[in-house]
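Removed: one protein chain of the complex. Kept in place: all other protein chains.
A, B and C are the chain letters, set down in written order, and residue numbers restart from 1 in every chain.
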Amino acid sequence: MIEILISPQLAFSALVLGSLYSLIALGLNLVYGTMRLLNIAHGDLIMIGAYTTFWIFTLTGIPPFVGLPLAAGIAAAIGAILYFSIFRRQLSGIDRVERIEANSLLLFFGVSVILQNTVGMMFSGSPRAYQFLDTVYEVSGLMMTGNRLAILIFAAIVLTSVVIFLTRSQYGLSISALIQNQTAARVVGINVSRLQFVSFISGFALAGIAGALVSMTEQISPFMGFPFTIAAFVVIILGGLGNIKGGIIAGMLLGFVEIYVVVLTSANFRSMLIYGLFVGILLLRPEGLLGKTRRH
Amino acid sequence: MKRIVHFIALLLCSLGLIPAQAAEPVRIGFSIAKTGLFAQAAPSQITAYELWANQVNAAGGLDVAGDRRPVELVWFDDESDPAKSAQIYEKLISDEKVDLLLAPWGTPHHLNVAGVVERHGFPMVGNTAASVAVREVQPGNIWFSTSAIPDRIGPELAALAKQSGVKSVAIIANVLPFAQENLQFLVPALEAEGIEIALNESYPPDISDMTGLLSQIKAAGVDGIIALSYPADSFLYMGQAREVGIDVSFEFLLVGPTISAFSQAFGDFADGIVTIGHWSPHQSKWSRAKPFFDAYVAAYEMNPDYLDTALAYMSCEILEQAVATAGLDRDKLRTAIASSTFDTINGEVSFEGVENAVTPTAFLQLQGGDMHLIWPEDIATASFSPR
Amino acid sequence: MTSAFSLLKTRFVWFLFAGLLLIAQVPSILGSYWTLIALNLMMWVAITQSWTLFSGMTGYISLGHVVFYGVGAYVVASTFNTIPLWLAVPMGGIAAALLALVVSVPVLRVRGPYFVILTFGLAELVKFSILNLETVSGKSSRLLFGTPSIEILLYCMIGLVVLATLTTLFVTCSRFGRGLTVIREDEVAAATVGVPVLRYKIIAYTISAIVPGMAGGLMALKSTYFEVLQVFNPIISFTVVTMAIIGGSGDVRGPFLGAVFLVLLSELFWTTAPQFYMILVGLFLILFVIFAPNGIAAFLDKLQISRKSG
Partner (left out) sequence: MNARLKVEGIRSGYGEIQVLRGIEMLCGEAQITALVGSNGAGKSTLLRTLAGILPTATGRILHGEAEIQRLPSHERVARGIIMVPEGRLVFPDLSVEENLRTGAVNVRARDVWSKTVKEVYDLFPRLLERQKQLAGTLSGGEQQMLALGRGLMGLPEVLLLDEPTLGLAPSVATQIFNIIPQLTESNISILIAEQDLNRVLDIAHFGYVIENGRITMQDTGSALRNNPAVAEAYLG
């Protein structure tokens, strides 16, 4: 038992899973943080990213890393269309701000249904998959499948660059500021609506990137998105809604919790544990496990 | 003689010499999970129906006790909801007034529809339902073509494992019904064969990583792994088993390896995986098997699902042959299905009660990118080769 | 103005009962297929009406009402052939209400978007817990043969619709209902004017669980096969919210209008283009949230008023 627990194999899997969780939660958090929109279509954008990468690879042989920007671009384009057709209107008008969170859930549910069924209509419901980078590399006893290693590396690159961007650049600082207090952000002269738009499509693009990565190891189908949406929500609740860094840490944490609890108890408890954690955190610390208690 | 007349008629038709008989199409109804939870399983079945209908129409129509009539498929989306499926069959029978029925996808749907066809006395040949529960269904109007019933899979799988030299196994099972039913019958069967069960764990359907489970299996040092899995977790298993360095001679996955995307994702690495299935195009005793495979690949540019697609196509063949002798009269049709022997892509089939009495419970193994029957011996197209 | 509305509503109640009587005739006139449609329709109305009683009135949007439906179905399925159905179905309702009561105290402290996702998470937690229970007890699926005919289920379901509608009507006119509306507008203010906020919320939440519990029990009997994942399908929760939004969650007519609208739309389209139907549902949901957040009911009122004045 102890041998299993301390094996690097488990830690590697936890890292891969955790970084993926962090990545899918990041986009969701960005959209929630800057606009207070709860995007339950987030997983469907992951699905779009996965399909894009799959088709590019299958039809042209172009590897997923190269297809990845296109997946991000298509997701971002869908984001832009939704922003201009639906959400810009929702965000203006002060009397609607209180209703925006609940409304956004319904709106995105509509979006989710539309995306799933449009893709279903275009490509049928058949599961798809492709074989890419699946040689196993061994580094001092640790075995890593190429594609899982690639997921870890890419997710880590994206996560660190987003964090660096948010903390170091003037633009990223503005986004952090906007997340923390929208009125104050307007007071200091931040162009809030432009920043919201940028965050919105970046959130979508991040989902597209996550989809491209996921497509390397999982089967792809029009209805694959929902579990990702759920996972992303669990993570951002753990980290505190809108707390970018909290979400990244919570994603890693969840990855480790999931892997190690399965070993320590039983795989049977996995989902009960995840949802139990989710419900428990919402009841006991709605500001998130890693959030600070603050009155606002 | 009849065949010649038909051939000439067909020829004249195609030359436009005589107006195509105003033969009314035979309308065949079914429900399909076009949207929702099972939407990704549905294409494996609907492609079989379409292929069959096209073939029948290209051959001049369905032989209805001597008359050739074109076939028309009438189907509705059941949104993956078994209750809705029952509603659709109600509609097909009483509103659409279809002439024949084909089956929906999956056990829950079949069992829900069973009540409807019983009420209307409308015979239907089922396909993709596999559960011991089917025995509780009153015989009469529904037949289950599959031989992959859990209480038979258990002992046969244990026997296969024993024959393959397996001494100890690890079992991991999805908590969903089909897997759990199998588990129920598998455990005593393994014990009876004297195979040690070193690990027996269930996991939820939305599991997202199996490294923990697989590490435990590896540590248990077994020589066989039986994963009672569904498609999504079969993918997960395959991807991660290699990474953990699972190296056993006998690896079984319940549902998934027969799907064409599975081989696309894992290629050679999936070689040696054993799964349930009782059909293979390589069995030369079944003269219809290879032509079906070739026609399918030509039509859809991918392999058929060795389990679901084959079963669905098989149920069409049974219906086709029953109609050829009995026509569309429900009583005659019922008798014909219940008492005849049919020649299908899966060899001969006949029913006893609601069950397929001929086809043996069998297993497939991926060998060199092909699916081969390895069990039981009399239909095997290859012998088991350790991974 | 107010009297015009109440007049409209009382007239609506008469329309409603006439409509329900008509629906009760469906089995004898239109046959079994339409009986099933009618049963479905009534089920959606009953659940959505109960949902409105809590979520519409208090503004706490529950995205997990399927949990009550599922618990009711589970009670009926697991006691099938051991407990008579006339007892089992109400027990399903009571079990759902008990669950609501037990979780209400902690759950109802949570507000806004947190509440919405909490209810969703809670439903999933219960789903996986029951799934585990079934695995542990070796019951993976259950067959229910010898259930009552669809007509009988339809009549029972109509009974539930009447029950849910009368409850909502009664609550709307009561002090309790006014209290709930005050809570929706401003919870803090409600407490200061003397509304027992927590107690009212708990009562409303518990009541709104009873009918979905019984409806779940009845629907379990409609199928011959019971499976946990089916009766706890989160889509049910989403559909209920969608129907309430499209119909208008402000008053008792909304659930009828929303359910009829979606069921009709579904009848029109899923036969020809199922995926297109789903796309349309998504589109309508979006359009209603943006342009008619108070649903068809409010739209009808506007029509009525403009006709009167014009």
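The definition used in the following text is that a contact is a pair of C-beta atoms (placed from the backbone, for glycine too) under 8 Å apart; a residue touches a chain by one contact, two chains touch by 3 or more.
These numbers were taken from a predicted model, which means no experiment stands behind them.
Enquirer: Check the whole complex and report which displayed chains the hidden chain contacts.
Expert: Counted over the whole complex, the chain not pictured touches A.
Enquirer: Touching the left-out chain: which of A:Asn103, A:Ser174 or A:Gln219?
Expert: Residue touching the absent chain, from the options given: A:Ser174.
Enquirer: Touching the absent chain in the whole complex: find that residue among A:Ile56, A:Val192, A:Ala205 or A:Ile249.
Expert: A:Val192
Enquirer: Even though one chain is hidden, which residues of chain A still touch it in the full complex?
Expert: 94-95, 170, 173-174, 176-177, 180-181, 183-193, 292, 294
In this section, only the chains that are shown with their structure count from here on.
Enquirer: Roughly how many whole angstrom separate the Cα centroids of chain B and chain C?
Expert: Inter-chain centre distance comes to 38 Å.
Enquirer: Among the residues of chain A, which are close enough to touch at least two other chains?
Expert: Residues 116-117, 120, 230, 268, 271-272 of chain A each touch two or more of the other chains.
Enquirer: Mind pulling the chain C residues that touch 2 or more other chains?
Expert: Residues 128, 131-132, 135, 275, 278 of chain C each touch two or more of the other chains.
Enquirer: Over in the complex, which chain A residues touch chain C? Could you list them?
Expert: 36, 38, 86, 89-90, 99, 101-103, 105-107, 109-114, 116-118, 120-121, 230, 233-234, 237, 241, 268-269, 271-272, 275-276, 278-279, 282-283, 286
Enquirer: Can you tell me which positions in chain C touch chain A when the two form their complex?
Expert: Listed in rising order, the residues of chain C that touch chain A are 61, 63, 106-107, 109-110, 112-114, 116-118, 121-122, 124-125, 128-129, 131-132, 135, 238, 241-242, 245, 275-276, 278-279, 281-286, 289-290, 293.
Enquirer: Sort out for me which residues of chain B touch chain C in the complex.
Expert: 34-37, 76-77, 79, 81-83, 86-87, 90-91, 94-95, 107-108, 111-112, 114-115, 119, 131, 133, 136, 175-181, 184, 202, 204-205
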